[in-house]
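A single protein chain has been omitted from the complex, and every remaining protein chain is retained in its original position.
Per-chain numbering from 1; labels A, B and C assigned in written order.
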């Protein structure tokens, strides 16, 4: 069983394509911002009733304060019917204004690449990345708005150091190993 | 502009296929039951947040008292991406237990056949048919649960006469004409 | 343990006073109307969050169709602090427009008179009385809006006979005995 990647440098998203964005986005280029990634599937009821509205609210409340909200469409079942064209309609109908990365299918199984890299355990999942590029929250399932607000407030208050600590650059090169080493204690949600 | 068909005999549904039902269903064969038809599209936000939960509640509360709840998937935009296969996944994920008719595409325009016949003005729409096969409610948009309950209680209380009045059998043969003759006053929601 | 009075003639309310009504009201004088009585206490959380909003909605939706909505303030605990003056402020702040009967305290115990007569089991309780003066629903606790609507639609559809059946006039003179005779089966909510 994979564990949620946490307290380590956020790996780059590896989408097959981007929607709502003229160009591909890079987490590295967004370094310095607090980033919220909402992983969802368009036919996941919990995503539609809870995850998407929460992402829209975060974007509406905090975009002007520097929060970058990104969607990550991580289809891990029913690949054949949930096409990018259907997703495009979904984004239009639900008036989703922020960029959405369409995760890249894996050749070895149903879990797409970025979902694997982050150790996401399903949808909806919320990932918060701090100004230094560290994953600070990696939560699967429903999370109360007040808690989400608290995490954002906390992370947004932190200073950005000038340099990324050594330990983090190291993680970057050993991402899979780190994830494999992730034990129960380290991977718990950091609240 | 089409007007909602009301106070006239409910035309048979003309779906391309049925889901959640081994055999095609006929309104005529269901005569004697109060029937609720929920017209929806799987990528319509109002349907997912309001119409579908209301249909599920109606079915849960009133099926044992004889109410027949049917879905009607009336795609009138984005036909190409909202496939029957995608709908099948949707019904599974949203745990929709009642039969769903997949409306038949029209050759002459985007509005599918049954949707045209009933004069539906969009999705979600709720149609209530009484024990005699008459359309008693044909409502487009959100309708409060208490009002829906009141209509069902009212219609379910009515006796079923032994014979369908002449006027109704006549309507059956002049369905399009009747609909065309429907004026603003007659087509208002009958509450 | 008292049982909810049901399927028998509704005894007159016996309030100490009325609010939002220039004159005392009589159920007998309202005969011919469907009547909804919402029993509540102003410091009962379930009443404030659910019962009162439901009563306001019923009144807003159905008053024009002949439904009479009445409040019944049945204080059965903390009599000393929940004064009529406090209730007056409550009705004002919550913008309650319908008449409210302030139930009369009993000399023999904490349960006020009308609450005893109806066999109410707590607050909020909803009592529905049909056009003939019969109690058709006597429900303690939360009831879904759709179910409330269904009961009202059902009862409102019924004809009012010219005369009250013998059995009912009899009940009228033996109200306490009838209540005492109320067994488990007869007193169940009639849905």
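As a convention for this text, a contact is a pair of C-beta atoms (placed from the backbone, for glycine too) under 8 Å apart; a residue touches a chain by one contact, two chains touch by 3 or more.
Computed from a predicted model, the values in this text were never measured in an experiment.
Within the full complex, the chain left out of the display is in contact with A, C.
Residue in contact with the omitted chain (choice from C:40, C:76 or C:90): C:90. Of the listed residues C:28, C:65, C:78 or C:142, the one in contact with the hidden chain in the full complex is C:78. Summarising the interface, chain A meets the missing chain with residues 54, 57-58, 61-62, 144-158. Although one chain is not displayed, its contacts with chain C can still be listed: residues 42-45, 48-49, 78, 80-83, 85-86, 88-90, 93-94.
Definition applied: only the chains that are shown with their structure count from here on.
With contact taken as defined at the outset, there is no chain that touches chain B as well as chain C. A rotation of 180° superposes the C-alpha trace of chain A on that of chain C, rounded to the nearest 5. Greatest centre-to-centre distance from chain A is found for C, with centres as Cα means. Each chain gets a centre from the mean of its Cα atoms; for chain B and chain C, those two points are 36 Å apart. With centres defined as mean CA coordinates, chain C is found 53 Å away from chain A. Averaging Cα coordinates per chain places chain A and chain B 40 Å apart. Counting partner chains per residue, chain C has no residue touching two or more of them.
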